[in-house]
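First the structure, which I've put down as structure tokens, then a few questions once you've had a look.
As you look at this complex, bear in mind that one protein chain is not there, while each of the others sits in place.
Chains here go by letter, A and B, matching the order in which they are written, and residues are numbered from 1 within each.
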Amino acid sequence: MTNSWNDVQYTDCALIMGANPAENHPISFRWLTKAKENGGKIVSVDPRYTRTSAMSDIYAPLRSGTDIPFMGGMIKYALDHNLYHKEYVAKYTNASFIVKDSYKFEDGLFSGYNAEKRAYDKTQWAIEKDAEGKPVKDFTLEHPRSVFQLMKKHYSRYDVDTVVKITGTPKDELLKVYEAFCATGKVGKAGTIMYAMGTTQHTVGTQNVRAFAIIQLLLGNVGVPGGGINAMRGESNVQGSTDFGLLYGNLTGYLNTPVSTDPLNATLAGHLEKETPKTGYWSNKPKFIVSLLKAWYGPNATAANEFGYQYLPKGNKNYSHINLFKAMYDGKLEGAFLFGTNPVVGGPNAGKEKEALSNLKWLVAVDLWETETSAFWQKEAGSDPSKINTEVFLLPACSSYEKEGSVSNSARWMQYRWQAIKPLGESRADLEIIHELMTKIKGLYKNEAGPSAAPINALYWNYGEGHHPDIDLVCKEINGYDVNTGKLIAGFGNLKDDGSTCSGNWIYCGFYPEEGKNRAKNRDKKDTGMSLYLNWSYAWPMNRRILYNRASCDPSGVPYNKEKAVVWYDAAQGKWTGVDVPDFVATRKPGDAGFEDPFIMMNDGVGGVFAPTLNDGPFPEHYEPYESPAKNPFSSQEINPTIQLFDGKFNERGFKADYPIVATTYRVSEHWQSGTMTRNQEWLSELVPHMYIEISEELAKEKGIKNKDKVIVSSARGEVKAYAMVTKRFKPHTIDGKKVHQIGMPWHFGYKGFATGDTANRLTPHIGDANTTIPEYKAFLCDVRRA
Amino acid sequence: MATEYVKFVDVTKCDGCRACMVACKNWNDLPAEQQDFLGSAQSHAKTTADTWNVLQYIEHEDSKGKLDYLFRHSACFHCTDAACEKVCPEDAISYTDFGTVVIDHEKCVGCGYCVNNCPFEVISLKEYVDKNGDKYRKAHKCTMCTDRLEEGLQPACVTTCHTGAMEFGEKAAMIKKAEERVKQIKDRYPNAMVYNPKGVGGTHTVYVLAEKPSVYGLPENPKVPTSAVIWKDYAQPIGKMMIGATTMAVVGAFITNTIISKKKNGKNEDGGDSHE
Partner (left out) sequence: MSKPQKSTVKVRRFSKAFVWAHGINAVSFFALYITALPMYTEFFDWLYPVLGGPEGARLLHRIFAVAFISPTFIWAIFDFKGFKLWLKELVTWKKRDLQFFTEFVKELFGFNFKHVRQTFFNAGEKINSIIQIFTAILIIGSGFPMWFPEIFPRAVVQWGYLLHNVGFGLAIAVIVGHVYLSVVHKNSRPGYSGVVTGEVPAWWAHDHYTDWYDEEVAKGNFPEIDENGNPKKPTSPGSKKKKGA
């Protein structure tokens, strides 16, 4: 999140789209309720009328997979009606930048497309640079090749009538949403967008978020209280895990993993050159990368050996979930560690993923309970154990309440937690398991030499002598310290690229600035202003609570909304100050370079309306989901032209002739992800004991289905049985004059625990987003019949 | 003078999360009882002896066809004039100083009179088996966490509620809040009302409902059953009087007969005398 949960209370309008926080992030409604009391409006856009919609002032339905038309229409509306924040757009975004004339867009494709590779040559979308290498700008925004005009042209095709035809949203409801949210473009008003997997789990997921980013930049909503782009993270410490590089393409702190397919990555120097922009805060990357290498390889990382850069494994494939399971399915993986993950329930095309597991030679599952995945080989799982040769190890893990450590919430607040009770039985903390594993592996390689052993031996495992690692040592290493003096580092501004500092994760550098002062443990309940609670936990970066908060002030440093000011330039003190930590160089004065550039992480210091680094284009463009009931009205490109395709039995594709109904999956308040924890809880299982689908009264009538009947849902990949919940909250969409039905279902169920049921993900496809490969769980095709 | 408290439930702030249901089970150590699929998000058809509060989920289309999804935390109303307290033959149900209605399980004999007289059907019997293998029954319902109130805490459900849909406070203050809230939300919920039925003397769980009571399956004008009033306030005492009267009559008759026969010097014999 750019903002925080508490901050939501200050919004004038919350657009909740691609999410159902009343159910899946209930505490959000503590703050949304306050927002309502303060006169804020809540808008819910969802294919289904959810509990969130019930709490909202405005509700509009849309067909799953049509977020870009919906938002594209809003962008056009804001531009046509002059509702955007003109000064903010001109000064704080790249709307004023001139794009090279090699940039083109026609019939759904941007220039530079290679159909065979299914990829773009992004250099075709470059920004015009002047002699000094700075972007050419037109602050009047009138230049025909300015980002602003190109955007206007691009979204001129997203007129209301076309949008309505493809989303199925009734016109008057669409306009109500546009009107309510675009009203926050007024100077001093703030709108927030709260979203989750409904936005991201699509083949166009990244571009869905990009559309939010564009509208928020147009309306001047980024960096202001009550505004922002607020991803509601889906599980406890997924924020922490992405921060710490668990995504396949990242090292810690969102640094990129070096891949061997790029020759520049052969050396540290080459890698740093490739990765480091000349401007913007990322120009400091070498300091972060070298400090990270020093953390990992300790004294074994020196200037002489490129700080151990050669020890880092450099991949040459896409190691995303779908690709890993494809490799597993093809018999190319020997073994797997599955830490707290249950793909037999939670993975796309779950039936195939279960098949894939049996190709493994060994599987180590680390879980709180025996899950459908760690038990994939059992008869109850529908397997024939005699035919499966996988050796399965189940390591019992303990829950978060039985161990110590920090969790980072959606708002980037690193909150330290203490052990409440000792782990039951033989269960152990993941940290302990990994510590013992690595210690033993290092022991095994100790006396070996050679390229396989070298990285293991070089790994600096400095976490104490005990069974359980010393968490304080781990914390200190994350924060970073001077390797010569051992002194903790106060903030990432003090990291160096000469090997004198180490830091396991630069974005967290500063949380433990002094001995005995682990700021993640801060628990001062006093509100330090605007519900930011600066002395409660530690928010990365540098305890800044609202990212890009410089943008809440005009170019001269005066807040746009004086009643809700968080930072401002204090001329008397000659620096930036306020109730939030300025996300800016505090000492920058008017007239200094960059004084008017709030987006410090961006190379050019401004927000990106135009984003030429993404795989599927610099502007979001609508493509239908991989399995779609409708024809794309915007171009002849039916699906995202850059997504990785999987064919054959690994991903059977369904078409509307056989599967005419749109399907989506979602979560409920009472269950958690694949249900491994919650379906083993009696009180939660009691609340939602049965697998069901939600089906409109109209579709139910057509199929002769009555409420509570058992039904079978089928897709090209499998069938599941469920109860029918016939409801008024789903209504058929009218897509281009034709009736298109949609159903939805929770994906929590498996055969273990107190609450059991069929697994919805047996229906979902093995297809993912063009940039992240996140699976398209949210829009696919199915059919329904009575059981 | 004891202070009466009210649990104020504002359903328009409720988001249907059901943390209150789990908090209640947790505090009172109640067992889970999984039900069959009921055709909606609702987990139980109504409160039971082991499930003292149930979240209702109601899809309601108003006269203009606009859809609303209504939620209601449903539990014992803790009536000022509680039918259950009235009809309990063992005096097992009583009012506390807080205004809550509680069951003394030492006294309860599981007769079920309370179950059948509650205008809201919130109280239920549960069957147990004792150590000799004999069955017995006890009545159960929400206690308004009277044990927590006695320690200066609030009911578990109220403490857990994260939107502030439930508040616990002095009766007058809570009722005033309810009335003000209805005014606040008239635009969004034109049929909103305070549900604090007079027919049971008002309750200690007071609601702001978004719609008319019947939309929630609640009685529009609940009251202590007339049959219970006649039974306990009239028939029972009159019946006791009657047997008292006839007993006194026959005792009196015995006495007068003895006196008179003594007067006549035992000349009487059975069956014959003093006629003709």
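Assume a residue touches a chain if its C-beta (ideal position, glycine included) is under 8 Å from a C-beta of that chain, and two chains touch if they have at least 3 such contacts.
This one's a predicted model, so the numbers in the text were calculated from it and none came from an experiment.
Student: So there's a chain missing from this view; which of the remaining chains does it actually touch?
Tutor: Spelled out, the missing chain touches these shown chains: B.
Student: Can you say which of B:Asp36, B:Asp62 or B:Glu90 touches the chain missing from this structure?
Tutor: Selected residue, touching the omitted chain: B:Glu90.
Student: Name every residue on subunit B in touch with the hidden partner chain.
Tutor: Touching the chain left out of view, subunit B contributes residues 87, 89-91, 109-113, 115-117, 134-137, 225, 227-228, 230-231, 235-236, 238-240, 242-243, 245-247, 249-250, 252-254, 256-261, 267-276.
Here is the rule we use: only the chains that are shown with their structure count from here on.
Student: As a quick test, compute the distance in whole Å between the mean CA positions of subunit A and subunit B.
Tutor: Centre-to-centre distance between subunit A and subunit B: 50 Å.
Student: Under the touch definition given earlier, write down the residues of subunit B that touch subunit A in their complex.
Tutor: Those residues of subunit B that touch subunit A are 13, 15-19, 21-22, 25-26, 31-41, 43, 51, 59, 61, 67-71, 162-164, 188.
Student: Can you name the residues of subunit A that touch subunit B in the complex?
Tutor: The touching residues are 22-23, 26-27, 29-30, 33, 49-55, 57, 669-670, 682-690, 692, 707-708, 723, 725-729, 754-755.
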